[in-house]
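One protein chain is absent from this view; the other protein chains keep their places.
Let's look at chain A:
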Amino acid sequence: MFETFYPQLIGFCTGALLLTSALMVWRHSLLASIRLLALQGVALAALVAVIGIAEGESELVLVSLLILSVKGVGLPWVLAHQSKASIKQIQESPRLNPTAALLAVTLLTILSYVVVSRVFGLGDSETGHAAPIGLAMVLIGFLLLISRRRARSQLIGFLLLDNGIATIAFLTSGGVPILLEFAVSLDVLLVVLILHVFAGRMRTKFGGTAVDQLRELHD
């Protein structure tokens, strides 16, 4: 029974991952991006659970719970941790217009399929076929990091990049050892907290969180 659904479930989860990434590029409101990030965390946790059940590894189900709590709940909560009213007003004015950005997303996705199939070969497994999605997420994360001006939008780009790496890890090798998974989650959580504190300090010192203002240090 499960075997028949397995490829569809993998496809559904990775599809959700790619869709949320593309929507993050499209939407300019910070609150929407944070909600998409939460949704993406849930999709990633579901993907890990599906792989875990298919391979009969209880450890992976544990990892999926960890991912759900960190990426699905914890990080979005940290990011949205200020009054809803003020966060709704934060609109991003990115360097790329939406059409160009979505076109870039398409190109990056095609590129990652080409790269993965040429360099590694896609393999026969369902997970191997879905692996390019992870690389596409990494590249879209870079796109967000480069094209966004606000501190917290850049932070979302960084988290998307991290989700992409996790996706590649689970699709190519069924995840890294659990101890490393813990360490990675903890590190990412701490980095996000630190950047969040810095974004707060930036608001008090510069009166805004536009990264363009950081221009005092140069040669």
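As a working rule, a contact is a pair of C-beta atoms (placed from the backbone, for glycine too) under 8 Å apart; a residue touches a chain by one contact, two chains touch by 3 or more; residues count from 1.
We adopt the following convention: contacts and distances are computed from a predicted model.
Between the names "Xanthine dehydrogenase YagT iron-sulfur-binding subunit", "ABC-type transporter, integral membrane subunit", "Multiple sugar transport system permease protein" or "Hydrogenase", the one given in UniProt for the chain missing from this structure view is "Hydrogenase".
Only one residue in the set A:65, A:78, A:111 or A:165 touches the chain that does not appear here, and it is A:165.
Listed here are the chain A residues that touch the chain not shown: 119-121, 138, 145, 151, 154, 158, 161-162, 165, 168-169, 172-174, 176-177, 179-180, 183-184, 187, 190-191, 194-195, 198, 201-202, 205-206, 211, 214-217, 219.
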